[in-house]
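Presenting chain A:
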Amino acid sequence: MSPVLDIAGLVKTFGGLTATDHVSLTVDTGEIHALIGPNGAGKSTLINQICGEIIPNAGQIHLAGRDVTRLPPAGRVALGLGRTFQITSLLDDMTVRENLGLAIQAREGGNFRIFDRAAKRNEVWDEADSVLAGSALSARAGVKVADLAHGEKKQLELLMALSQRPRVLLLDEPMAGLGHVESQQMIEALNAARGECAMLLVEHDMEAVFALADRISVLVYGRIIAAGTAEEIRANPAVREAYLGEEDA
Partner candidate 1 sequence: MKRDNLVLLAVLILLALVPFAAEFTGQSSWTKLVGQALIYGMAAASLNFILGYGGMVSFGHAAFFGIGGYVVGILYHHFDAGTAFLGIIPGTDQMLVTLPAAVLVAGLAAALVGALSLRTGGVQFIMITLAFAQMFFFLFISLKTYGGEDGIMVRRTNALPGLNMKDKATLYWVVLAFAAAYYLFLRRLVRSSFGQIIAGIRQNERRMAAMGISTLRYKLYAFILSGMGAGLAGALMVNFLRFASPDMMHWTRSGELMVMVILGGVGTLAGPFIGAGALFTLETTLARYTEHWMLPVGILLLVVVLTSKGGLMALIAKLKGGAK
Partner candidate 2 sequence: MQRLLTTASLLVALAVPAYAEGTRIGVITTLSGPAGYLGEQIRDGLTLGLEASGAAFELVVEDDGRDPNTGVQVADRMLNEEGIKLLTGIVFSNVSGAVVPEALDAGAIYVSPNAAPSPLAGEKCHPNYFVVSWQNDSLHEASGAAAKKLGYTTAVALAPNYQAGKDAIEGFKREFGGEVTEIYTGVEQSDFAGEMAQIRDKAPQVVFQFHPGGQGIAFLKQYQQAGLLGTVPMVLSEPSYDAVILKAVGPAAVGVTGTTHWNADFDNEASKAMVAAWAAAHPDVPLTTYGQQAYDTGLLIGSALVKAGGDGDVAALQAAIKAAEFASTRGSFAFGPNQHPVQDWYMTAIEADEAGNPKVVTKEKIREAVGDVYAANCKM
């Protein structure tokens, strides 16, 4: 089975600084692949290259078999790439329901229609309501996003990303800033979504990584220094030295 996301030899430099240095990794269908690494390892730069916000200097990105290296962000989304943001990025003036509805509308198309009523697109709103009903946000549908708690925003972002029905979902630190209970909720939600799409999980929270990941890659100073299952990574001396050792300290 070919990987749904295939990154090969990605290089990105800023001035003299090499942020990603010949990074290669794959995400298989249905897999959760975690990417860990200390701050400044180049994780965000990598995510942004996969999304298309940054164009790499060298290397290729294949999404579901298509070369998307030079495709703009929206084009990659159309091919099945979804993402969440490290710092939650939502439409603050709108309610939870409206955010989710807009995400569904964006997927459904017909977005250049200027004479219809967005509020009367039943297929959109029925789906939004059913998704919300089955989520932790069921009681918060009418709340403005600006008034949500941090954990709720993270939840909403995940719902919106999933509503795109992506083949592969990039999760940029979904646990960041969450308390213990919220983290557990998030892990549950991600586990539940496991069947829907493959995921590339960038995360600092080791508990979550070990709980979720099928495979783990370790990024340090722009290079992948190790890759393997949770056990292999735990046992890898190079990782312990370069990364886990620091984390323990």
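We adopt the following convention: contacts are C-beta pairs under 8 Å (C-beta built on N, C-alpha and C of every residue); 3 or more make two chains touch, one makes a residue touch a chain; residues count from 1.
Selection criteria: all candidates are chains of the complex that A comes from, given by their letters.
Please read all numbers here as calculations on a predicted model, not as lab measurements.
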Quickly now, which of 1 or 2 touches chain A in the complex? Give its number.
-> 1
Contacting residues of chain A [partner candidate 1, same complex] | 51, 53, 72-75, 77-78, 82-83, 85, 89-94, 102-103, 105-107, 110-119, 121, 160-161, 164
